[in-house]
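And now, chain A:
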Amino acid sequence: MTTALAATEIVSQLSAQFPGAVEEAGTDAVLVKGEHLPAVVEYLKTAAGLKFDYLNFITAVDYYSYFEVVYRLTSLEFNRYIVLKTRCYTRNKPSVLTLTGIYQGADWQEREIYDLMGISFKGHKNLKRIFLWEGFDGHPLRKDWNR
Partner candidate 1 sequence: MEIDENKDYIYDAHELDVHEGQIIEKLKANSQKSIPDPDGWLDEDIKRNIVLTSLDWVIDWARRSSLWPVACFPACCAIEMMAVEGPRFDLSRFGMEILRASPRQADLMITAGTLTWKMAPNVQRIYNQMPDPKWVIAMGTCGISGGIFRSGYNVVPGYNKIIPVDVYIPGCPPRPEAVIYGIQMLQKKIAKSKAVPDLNELPNPLKKGKK
Partner candidate 2 sequence: MEPISAGALDIIQPTYWPGNYWWHWLFYTVVVIVFMLVMVIGAIYFERRAMGKMQTRLGPNRTGPFGLLQPIADAVKVLLKENIVPGVADKIVHFLAPVIAFTPVLLIFTVIPFQNGAMLADLNIGILFIVAVSSIATVGVFMAGWGSGNKYSLLGAMRNVAAVVSYEIPMVLAILGVVMVTGSLSMNDIVNAQNIPNILVQPLGFLLFFTAACAEINRSPFDLMEADSELTAGFHTEYSGMRFAMFYLVEYAEAIAMSAVISTLFLSGWRGPWLPPWLWLIIKTFFVFFLMIWVRTIMPRVRIDQLMGLAWKFLFPLAVINLFATAIEVLAWPDASQWIFVGVNIVLAGALVFLGSRLFKTGLGRVEV
Partner candidate 3 sequence: MKFENFGLGIVKGLSVAIQYVWRHALVTQYPEQRLNISRRSRGNELVWSRERCTGCATCAKACPQGVIEIVTATDMTENKYKVETYRVDTGYCIQCGLCVEACPYDALFMGYSYERAKYRRAELVQTNDELLESPQRPVSGYFHPDIAKKLPKQTLLIEKIVEKRK
């Protein structure tokens, strides 16, 4: 059974490693500040007892007042998963740090989020539209996008 890594246990470990990185810890989701994200993910991937080496998916949700980018990592060895979230509060040109350095699987999913949601990923080598054509105006998955 892929058990969720208890948020409380991980939050203490993370705030010890990266002071101020964790904003709050929901039931099984950990809210991380944007600029600490790659460091936290790197730590989760390489730490001895954690070994979150498998990135399930990345998606983004538009909550009108802020954008939330959701990451789900799984550790194949210990059969555990954890959900990380970051928020960016600006509506024009929101941006998050990229994870392509850590997971190669993140490349196209980040391009998809940039294409459909408009969140740009700083440090992504090839950030272009993946589904729509270059001249398409706007990002369709935003709540305020009308046809």
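For anyone wondering why these and not others, all candidates are chains of the complex that A comes from, given by their letters.
The rule is short, and it goes like this: contacts are C-beta pairs under 8 Å (C-beta built on N, C-alpha and C of every residue); 3 or more make two chains touch, one makes a residue touch a chain; residues count from 1.
Since we're looking at a predicted model, the values are computed, not measured.
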item: Complex partner of chain A (touching, any copy) among 1, 2 or 3; value: 1
item: Candidate 1-facing residues of chain A, complex; value: 128-129, 131-136, 140, 147
